[in-house]
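What you see is the complex with one protein chain gone and the rest in place.
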């Protein structure tokens, strides 16, 4: 049994930081994408999106693909390489991928790209599986 | 010549994400500390502070100690190990440290701790030096 | 102007650690692959290849793809996620990829796989460009 898209979307919004930052949660073709239009409130100096915002998006997006495997996870370690600055008004999307789907741990990566697939940052993380995403089965 | 505390504090607030998240910038003994009281808007599920918020604090705090050396920097790569969940209502502070102060690159680390020095996350990052922090000298 | 395969192969062997560990350097279709058959001397306890050996292969393989772009590089930071243990007698190959080809910095990733493309470890690293690979042009 796996959770449906609606269950995961609701869970995303229970991550209140998602709404605090104005990250949108979009279902598309059986998947869910996190998107963000960079506004002034997301920036550091020079009108560049703060790296912490990209990390927040990526961490959440990777958590979602774990959830879609019916696994509830916590992040153990995460690393991010910043490749290009994300300028004000850019719309970015987080594209996560499962690298290892283990019983006790998972490894994921996530690209932060724009609509033209230009790569801005690449993230890798290890997750600890704390149980099933859907408890009542 | 090095920047004074007031110049750095002003710069911190030009990182609008700091104010978006409600992170406070406190001068203390010739240093500057970033502090945050975890509220609901910072959390993910289970009333735990989202890892992206901790990363944002740490990245900014490490940037500040680079600035205090009169260097303007951008983050190249950052990694974070999550040690304990930061629960709602906890007050955390980011404690950065310079590991390597090079001409072209800097390496820093940052502890995320509470008032009792309990360690919640440990971050390390490499920075690229793009110029002097105070341009008009 | 770019270096030819023979120049890069010779450079690889000037990395004496490659020969110390018995890593083979194989040209194939305009690329170069680093391969290793895990012997007892590469292992830690339980007949599993030591993670440091995988890191050595990956770091060198990523350096090679930078060199092929006529860039001489040094590694600034590297991180590795271990996915499956590499058992004694397994033959592994390092598959590097350039993520960002900048003037001053490069970002690469590298998969450690076996002949069946099974993934054992995933590495990513940032490199500092110290000059051209072929000095006499």
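Order of writing sets the chain letters: A, B and C. Residues in each chain are counted from 1.
Just so it is clear, a residue touches a chain if its C-beta (ideal position, glycine included) is under 8 Å from a C-beta of that chain, and two chains touch if they have at least 3 such contacts.
Bear in mind the structure is a predicted one, so any value in this text is a computation, not a measurement.
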item	value
Contact list for the unshown chain, restricted to visible chains	A, B, C
Among C:24, C:43 or C:101, the residue in touch with the chain that has been omitted	C:43
Options A:5, A:76, A:98 or A:134, residue touching the unrepresented chain	A:76
Where the missing chain touches chain A, by residue	76-77, 79, 104-105, 107, 126, 128
Interface with the undisplayed chain - residues on chain C	11, 14-17, 19-21, 40-45, 50-53, 55-57, 59-60, 63, 74-82, 85
Sites on chain B contacted by the missing partner chain, in the whole complex	79, 81, 83-84, 99-100, 107, 109, 119, 122, 124, 126
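Just so we're on the same page, only the chains that are shown with their structure count from here on.
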item	value
Label of the chain whose CA centroid is most distant from the centroid of chain B	C
Chain whose Cα mean lies nearest the overall Cα mean	A
Interface residue identity across copies chain A, chain B - same or different by half	same
Euclidean distance of C-alpha centroids - chain A vs chain C, Å	29
Distance between chain centroids, defined by C-alpha means - chain B, chain C (Å)	33
Approximate Å spacing (C-alpha centroids) for the pair chain A, chain B	22
Overlap residues in chain A, where contacts from two or more other chains coincide	79, 81
